[in-house]
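Up next, subunit A:
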Amino acid sequence: MKDFEYIQPETVEAATAALATKENADWATAKARVFGGGQDLLGEMKTGLEEPSALVNVKWIQGLGGVTQADGGNLKFGATTKLRALEGLFSSGAFQVLSEAAKTIGSPQIRTQATLAGNLCQRPRCLYYRRPEAKCLKKGGDECFAYGGYNKFNAILGGGPSYIVHPSDMGPALMALDAQIEISDSKGTTEMALDDFFTLPSDGDVTRENVLRPDQVVISLRTGLDTPSEWRSTYLKFQERDGFDFALSAVALSLRVQNGAITDARIVLGGVAPRPWRCREAEQLLLGSMEAASLAKRGAAAADAALLGAEPLEHNAYKVPLTKGLLQRALRQLTA
Partner candidate 1 sequence: MTDRTNQPPSPSSLSRRAFLKGGVVASLTGAAVAGPNGTESVSVTRESAIATSLKGKVAVTLEINGAARDVSVEPRTTLLGALRDHLEPALTGTKLVCDGGNCGACTVLIDGAPVASCMTLALDAVGHNIRTIEGLGKPDDLSVVQEAFCAEDGLMCGFCTPGFVMAITAELESNPRATLDELKNSCAGNLCRCGTYPQIFDAAVRAARGASK
Partner candidate 2 sequence: METNREDGAANGTTGLNKSPFCSKLRTKKYYFLNGPAMVEGDLLDASNDCWCKETMQRVGPDGVVVDPEDCQKGRGCYNG
C-alpha cells in the first residue's frame, strides 16, 4: 500500500476538525479516511481499492468506546466498542441478538480489533467489487458485473442497479432493536434511525451503502425499544464455512411478548440485500398467540411475506428457501 499520514486525534472534535477539508465533503474527492479497527480498510488499502493520503485514527479517543445505560432500559454503545467485548455481554433478553451476531463475525483475531461502527460501515465483499481490475458500479464504473456473472453471494432483495449484499451482522441485529445512530462532523452532532442510515443502490449514492460522508465520524449506537424488558431476540446466520465466513443469509429477530402473546416484532435480514433488510409486513404476521401450531403457521406465512419480493439472480435462488427456513427456525428457537 502507499504510505499515508497517520493522524491521532485525542478528541472527537479534533478528529472532525482533521477531517473537515473541502475535498473530504465528498467521497469522490476525499483523501482522508476515518480509521477504527481497520479490519476492512487495511484490506482495501492492501489491494489498492482505497489509497487514502491520511488516516484519522479514532480508536483511542476516550469515551468513544464502551456501553452505557440509556433511557428506559435501552443501551448506548460507543462507536469503537470492540466486537470482542460484545460477544459475551448478553446471553438472554432483548439484547441477546447483539452478542449472537458479534460472535459470528470474522475470527477471534478480527473481533479483537473490529469495532461496532466499523462493522456497520464496512464495504461489500462482492467478488467483483473486491477485484481492483473490475471497475464496477461500486467503483464508479457503469456495470454491475455480478448481475450477469457469478452472483451466488449477491442480492435477491433490493438489488439494482448494484447487486451487492451488505456484509454487516451488527446492522441487522441493531435494526432489530430500533437502534439510532449518532454521527458527528465539524458542525455538530446528529442522530437518526439506523434504518435511515443505510441506503439502497437505487435510492442513494450507488458507490456507497449509507449516508455517512467522509468528513463524518460515527459516535454511538443506541437501542430504541419500548420497554426492552419485554423483548427477546436472536440472530441466526448461515455461512458456507461455519465459524469463519460472511453470511449467505442471516435473520435478526426480536419479539415483544406480553401476557403470553407476541405483541410486536422486528425481522431484519442480512446477507440478502444491499442493506440490512427490514420486513415490516412479515413482522405483523407474527403477532398473536404463542401456541406452537398457530405460531408455526404464522411463521411460514411471515417467511413467505418476507421473501415475497425476492428476485433471485442466476446463482442465488437458494437464498429464498434458506432465508425462509432460517426465519422459521429463529422463531422456533426464540419461542421454545
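A word on the picks: all candidates are chains of the complex that A comes from, given by their letters.
Definition applied: contacts are C-beta pairs under 8 Å (C-beta built on N, C-alpha and C of every residue); 3 or more make two chains touch, one makes a residue touch a chain; residues count from 1.
Predicted, not measured: the structure shown is a model, and the values here were computed from it.
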Selected neighbour of subunit A [touch, this complex] from 1 or 2: 1
Residues on subunit A engaged by candidate 1 in the complex (per definition of touch): 1-11, 13-15, 17-18, 38-39, 42-43, 45-46, 48, 51, 55, 57, 59, 84, 106-110, 112-113, 132-136, 141-145, 147-149, 161, 243-244, 314
